[in-house]
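See below for the structure under consideration.
== subunit A ==
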Amino acid sequence: MAQKDRTVLTGKHFMEGDVASAEGAIAAGCRFFAGYPITPATEVAERMAQRLPEVGGIYIQMEDEISSMAAVIGASYAGVKSMTATSGPGFSLMQENIGLAVMTETPCVIVNVMRGGPSTGQPTKPAQQDVMQAKWGSHGDYEIIALAPNSVQEMFDLTIEAFNLSEIYRIPVIVLGDEIVGHMYERVTIPSKEAIKIVSRKEPQVPPEKYAPFKPDKDLVPPMATFGQGYHFYATGLTHDETGRPQTDSAEEQKKLIQRLCDKIRKNVDRIIKVEKVMLEDANVAVISYGITSRAALSAVRKARQEGIKAGLLRIVTVWPFPDKYVAGIAKQTRALVVPEMNYGQLVREVERAAKETPVKFLPKLGEEPHKPVEILDALRRVHK
Partner candidate 1 sequence: MSSPQPKPEEEIRIGVYVCHCGLNIAGSVDCEEVAKYASTLPHVVLAKDNRYTCSDQGQELIKKDIKEHKLNRVVVASCSPRLHEPTFRRACEEAGLNKYLFEMANIREHCSWVHLYEKEKTTEKAKDLVKMAVAKAALLQQQEEAVVPIIRKALVIGGGVAGIQAALDMADTGYKVYLVEREPSIGGRMAQIDKTFPTMDCSICILAPKMSDAGRHPNIELLTNSEVKEVKGYIGNFKVKVLKKPRYVTKDCSACGDCAKECLATTPNEFDVGLATRHAIYTPFAQAVPSTYIIDRNICLNKDNIITCDKCIKACEIKAIDFDMKPETIELEVGTIIVATGADVYDPASLVEYGYTKYPNVITSLEFERLINAGGPSGGHLIRPSDMQIPKTVAFIQCVGSRNEKGGRPYCSNVCCMNTIKDSLLIKEHWPTTKIYAFYLDIRAFGKGFEDLYKRAKKEGVTFIRGLPADIVEDRKTHNLWLIGENTLQKELYKINVGMVILSIGIEPQKDSEVIQRLFTLSKTSDGFFMEAHPKLRPVDTPTGGVFLAGCAESPKDIKDSVTQASAAAARASILMSQGKVTVEAITPKVIDEKCQVCGLCVRVCPFNAIIANKEMKKTDIIEAACAGCGTCGAECPYEALTMRHFTDEQIYAQIDAATEEDANKKIVAFCCNWCSYAGADFAGVSRMQYPPNVRIIRTMCSGRVAPKFVERAFAKGAAAVLVSGCHIGDCHYINANIQTQKRVEKLWKKMERLGLNKDRLQLAWISAAEGEKFASKIKEMQDVVSKVTKEEIEKSKTMAKEKAG
Partner candidate 2 sequence: MPVRIWRKPLDTDKVKVPEGEVHIIKSRCKGCGFCIEFCPKEMLETSEEFNERGIHPPKVKDKSVCALCSFCEAVCPDFAIYSVKKECKDGC
Partner candidate 3 sequence: MSEEVHPFEGYLRGGMIPHIWCDGCGNGIILNCFVHAIDDLKMDIDKIVVVSGIGCIGRLSGYTNTDSYHTTHGRAIAFATGVKLANSDLTVTVISGDGDLFAIGGNHFIHAARRNVDIKVICANNFNYGMTGGQYGPTTPLNAWTTTTPYGNIEHPFNLVHLAAASGAVFVARWTTLHVRRLVESIKKMLQKEGFSFIEVITPCPEIYGRRNKMATGIEMMNWFKKAADIQNNSDPAKAEITSEKIVLGEFIDIEKPTYDHLLSEMISKVQKKMEGGGGQG
């Protein structure tokens, strides 16, 4: 009897967010997971440990998050879509190698199920405190892609999206979940395999002797060869030229490389960025939100509308690169913006930057529960007057 295809568990499921993310990864073609147990991301690892062998993939539990990230990069260079999952402390440990992945343009996915920090903080409590770290966590100048799911379904969908983006742009992509989406159970609809769009990295079109591992195409992304195919290429965390050879002294090469690493994202923001617009057409006040907070924001906006307040919601899905254009647009048409975040003020700074003169009302939230709709509603009422 033929083996049942276990790569995509098509159908309706009632599952946990972490599990959904794992399923999304496998559906996206991820066949390598290296990680280290940490609350609240452990369930991703557990699911991968159980599921990857079923689909011929590899799960390895490393000695720490540093090695997990390193192994993920290694597996990717060996041609396997790979990922890791972690939370704050582990995410910090991964930063150096995330930088390496950026520098060596390594497709890979990091799921960060955010919890309260700093340091060990509140392992079992939700937070959105790593948003800035996701962008600036590693040293040096670079761009990165980060997606913020707000449901179990999105933990599935955006993990697939993350893999696709990482393969297209040869860049690590971060799924910024949080303790709630990670641990919450919801209904998830997994489409048929065919219905799922999967993208893989560009392969070189030239013979090995002509291959320059970091020579970009027009989209600024270089085709990626795989270890063992005879390309004999060299990748290094040092500043390098298009052939991969270290260029530790040349200002020219440093400029050239860093600009390209950033521009391959900046010049493609329209293709990358995803937002969700709700009742914004006539809105004169708007909530700008992301991740789990956006669910409270949505009901707040609906209640406001019932009260006759022309409220709308801009939900940011792609946290990085930051959707300046959308925020600026909303800012122009509204009197004020409300930004609820489960932190003490992070992404709001980006909003303020983009909103220019338009006043921004920030609603912080630390520890305890996520924002209640009424808290956001109150804010809307106030800014509406």
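To be clear about the criterion, a residue touches a chain if its C-beta (ideal position, glycine included) is under 8 Å from a C-beta of that chain, and two chains touch if they have at least 3 such contacts; residues count from 1.
The candidates were selected such that all candidates are chains of the complex that A comes from, given by their letters.
These numbers come from a predicted model, not from an experiment.
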Ask   = Looking at the complex, which candidate is in contact with subunit A: 1, 2 or 3?
value = 3
Query = Which residues of subunit A touch candidate 3 in the complex?
reply = 1, 3-4, 6, 9, 11, 13, 15, 19, 23, 31-32, 34, 47, 51, 53-54, 56, 58, 60, 62-64, 66-68, 70-80, 82, 96-97, 100, 104, 227-238, 245-246
